[in-house]
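Missing here is one protein chain; the remaining ones are kept as they sit in the complex.
For clarity, chains are labelled A and B in written order, and residue numbers in each chain start from 1.
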Amino acid sequence: MDGESNRWAVAGRKAAAVGRIAFRHQLAYKTDFAMRGFFLLFILFVFIQLWSAAYEGDFSKSISGFTLKQIVWYLVFTEALTLAAPPLCSRIEEEVKNGDVAIRLIRPQSYAGYHFSVFASEALTRFIVHLAIGSAIAWPFVGPPAFGYGWLGLLALSAGALTVTFLLLMLVGLCAFWVEETSGLYFVLQKLQFTIGGMLLPIDLMPEWLQRVCAWLPFQAALYFPARMGVHFDAALLAKQLAIQIGWIVLLALAVSRMYRRGVSKLHVNGG
Amino acid sequence: MSTADKLMANARYVWTCWKVNLAAMEYRLSFLLLAGMMFVNNAIWLFFWSLFFGRFPVVQGWELHDVMLLWAVSTGGFGWAAMLFGNFPRIAGIVATGHLDVYLSQPRPVLLSVLVSRCSVTAAGDFLFGIAVYLMVGDTSPRGMLLFALGLLISGMLFIAVMVVAGCSAFWIGNAEGMTQQLFNSFIALTTYPSDIFRGFVKLALFSLVPAGFISYLPIGLLRDFDPLFAAGAVTAACGLTLAGALLFRRGLRRYASGNTIAMRS
Partner (left out) sequence: MLALQTRGLGKTFRVKRKEAGLSGSFRSLWKPNWETKEAVRGIDLTVREGETVAFLGPNGAGKSTTIKMLTGILHPSFGEAEVLGLTPWKERERLAYRIGAVFGQKSQLWYHLPPIDTFELISRIYELQRDEYVRRKDELIERFELGPYLHTPVRKLSLGERMRCEIAASFLHGPRLLFMDEPTIGLDAVVKQRIRELIRERNRVEGTTVFLTSHDAGDVETLCSRAVVIHHGGVLVDEPVERMKREVLSRKIVTLKLTEGADPAALPLIAGTRWETEEEGCRLAVDLKRTTIERVLGELIGRVGFTDVNVEDPPLEEIIKHIYGMKGEAD
């Protein structure tokens, strides 16, 4: 028991060390940050115009429990989360193609653990930057994000949401151990998050039948949960959504570890 | 050689380029998949719009039907432009990295050579999507089809012209790739949202500074309630910008060439 907890402590320290270096490394990509920032500002501006038109500029109207202000902030949160995820699938695919996977596997650290550290470090940095940029445009148009404990709910569910995103991306990325191209699968995943993940439209505004489908899939836990909790705090629901997230994380993590173990025994690295 | 002969020679040249591009594709499966993915991508956007209009049936006079036609005109126009003149979004990069030299050494109009020497296969997905959506929901009477063809022509020309003008900035400021890429993405995005959700200064900009409005108002002003004034404006904008792009490119080229000779002397 003691050895077991010690093992986890060691793994945690290693993960933290990788996270720290990944944080500093990403700061070199300043134009990337600027470009994403510009895109975020632009797309949020368009969304604000679209939804203002849909609500006819009426700030008091509530549709399926969302006022104009809530919907705009909801979109700020989903966009900030979506753009936070680094391109994990293409990274793994590249590593397998050019053989850099060897550099990862020569270390006494788990492969998924390494990538999780890098992902978490980059995603959290980007998420915070995106929240700041998103706020800069949403605030003047629809007012401050005063949703009670909403911020708390958002942050509480965002960690789990990014973890679910990581695991989903990892599942697709690990396919590179078997097939050459993962971009097609990644495309499918992205589009699923896009629609039934609630990126463009809160799930509450979708038709009844689609809501029932969404409830059974992990995508809602990656975007919809934190963003909705951010504009609609509800302590009881928070506990329930946290539990659902943890459930998905356990399930997906098991799938990732199973898939990794099978994949790594099949792995063939170029350069004979 | 007379002007007519010259025109004929250029037309033959462009025709040959297209044939070569088509042959070079060899109908590779991965390309077909990419084109298919573009088709699905666009379809998913329309799915989003159907959900959106399920909640808000009419937004600023626009209905789902109009937005579908907007996507038909925008993706269809982009599709033919990127298939036949595939290099139009890349002019800034080609200028900045000195790749123009290859085209300058050929006895053909430089801008035309640049534009036709690439064919975007994924754009085939966009083009087919545009046509498919129009056949599904558009007016298929001869008059309707003719107007749609005009709409495709206007939107494709605008895509090309705007990116040529933007790309020419590389002649003067050098590394403009990142900036024009952003402009390109934003411009495309703007052409897929109803023009009437924007107001005031921004709407004005849509019909002047960033003329995406001439595309995103086509479903209303050209296809639904034919507005001669708007139609004339859109045609003028498309032709005018194309001409402006060509002239600007010619001026940039003079700068490019003289810049090179200076570099060679030093």
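Points to keep in mind about this one:
Just so it is clear, a residue touches a chain if its C-beta (ideal position, glycine included) is under 8 Å from a C-beta of that chain, and two chains touch if they have at least 3 such contacts.
Remember, predicted model here, so these are calculated numbers, not experimental data.
Which of A:132, A:213 or A:267 touches the hidden chain is settled by the complete complex: it is A:267. Between the chain not shown and the residues A:67, A:90 or A:109, the one that touches is A:109. Those residues of chain A that touch the chain absent from the view are 10, 13-14, 17-18, 21, 24-25, 27-28, 98-103, 105-110, 264-269, 271-272.
What we mean here is this: only the chains that are shown with their structure count from here on.
In the complex of the two chains, the chain A residues touching chain B come out as 31, 35, 38-39, 42-43, 46, 49-50, 52-54, 63-64, 181, 184, 187, 191, 194-195, 200-201, 205-207, 210.
Here chain B touches chain A in the complex through residues 30, 33, 37, 40-41, 44, 47-48, 51-52, 54-56, 59-60, 178, 182, 185-186, 189-190, 193-194, 196-199, 202, going by the rule given at the top.
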